[in-house]
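Presenting subunit A:
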Amino acid sequence: MTAMIETVGLTCRFGGVVAVDNVSLKIEEGELRCLIGPNGAGKTSLFKCLSGQVQPSGGRVLMKGREISRFHPHEIARMGMAIKMQVPSVFNGLSVHENVWLAAARLHRGKALEAIVDETLSAVGFRSAEAREKRADELSHAHRQWIELAMLAACKPAIALLDEPAAGMTQDEMLRTVELIKTINRSTTILVVEHDLEFISLLARKVTVLHQGKIFVEDTMSNISNNAAVREIYLGKQWRMAQ
Partner candidate 1 sequence: MMNISRRNLIKTGAVGVLAAGVSPMLSATSVFAQGETVAVGSLHDLTGGTDVYGVPSHACMKMAIAEINAAGGLLGKQIELKTYDGQSDIKKFPQYAQQAALQDKVVMLQGAITGASREATRPVLRRYKVPFVYGTIYEGGLCETNAISVNTGSDQQAIPLLDWSFKNLGKKVFYIGADYNAPRNIGIWTNHLANQNGGTVVGEEYYPLDVTDFSTAIAKIQAAKPDYVHSCLVGGPHMAFYRQWAAAGMLKKIPIVSVVFGGGNEHMVLTPEETDGIIVAYNYFEEIDTPANRDFLARADKTMGASRPYINGIAIGGYTGPMIWAEAVKRAGSFDYAALMDALKTDIEWAGPSGKMVLEAKTRSTIQDMHIMQVENRKWKLLETQSQVRPFDFGGACDLLANPRNTEILVPKV
Partner candidate 2 sequence: MNYAGMNAGSLTFTASLVVVALGGPSVLDTFQVLQLSAYSSLALGVVGLAFVWGILGILSLGHAAFFGIGAYAYAILSIAQGESTFAVAAAILAPSVLAVCLGYFLFYGRVGDVYLSVITLCVSLILFSFMNSTADVSYTLLSVPLGGFNGISAVPPLNWPGFVGDFLTPEATFSLCFLLLAAVYLALQFLRGTRLGRIMASVRENERRCELLGYDPRWLKLVGFVISAAIAGLAGALFTANTGYVGPTVFDLGQSSQFILWAIAGGMGTLSGAIIASFMLQFLASFIGTSQLFNTSLVFGTVIIFFVYALPNGIVPSLQGLLRKLSRLARRQRRRPEVIGDSIKSTP
């Protein structure tokens, strides 16, 4: 079976900086993979390479066995990849409803479209008409993240890339986000980047650790948490505190 997404020796350079260095990653259909690593580990750059926002300097990206390294972002999106960016990227000047409508409108028309929008908005808690008419830039950070998740869900993607979906959230909000992601995962392969290790431990089965643009280790969550090298060299103090 071909992997949902596969990178072969993917490398991404900005000037003299190598942000992604010879990364070979394979994510199977239906998987919920977590990607962790400190700031500057290359997680966001990897996402940009995968989604076509940045052209890789070397290596290949395959989606369902098809090479997509030179594709435009909208072409990749049409193949079924959706992304939630690190900084919430929504249509600030448009209403909550319009945001999700735009996401769903590519695949649906008419009544089906409205039904999808309604269903997705309800799933993230925007039930009243009033809440749906608010402009996106009037919302809190957490709510905008949910809007972006809702947009992602409304696309019904084959694979979703989530860049720090729980950043800046309270405990309650974070737990709710975990539920949302699990719901999405029922029909969608997910690759998620996060700092919050509690969040990761609630979600993940398999974790990839990225360090200085390279894959440092790839294992199950429990093995990662017991990996001395990761703990001492890389996760350090932060890890012990979380334990």
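Rule of thumb we're sticking to: a contact is a pair of C-beta atoms (placed from the backbone, for glycine too) under 8 Å apart; a residue touches a chain by one contact, two chains touch by 3 or more; residues count from 1.
The candidates came about this way: all candidates are chains of the complex that A comes from, given by their letters.
It should be emphasised that the depicted structure is a prediction, and the values quoted were computed from it without experimental measurement.
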Problem - Selected partner (touches subunit A in the complex), from 1 or 2 - result: 2
Completion exercise
So, in the complex, the side of subunit A touching candidate 2 is made of residues 51, 53, 72-74, 77-78, 82-83, 85, 89-98, 101-103, 105-106, 109, 124-128, 130-131, 133-134, 139-140, 143, 146, 151, 155
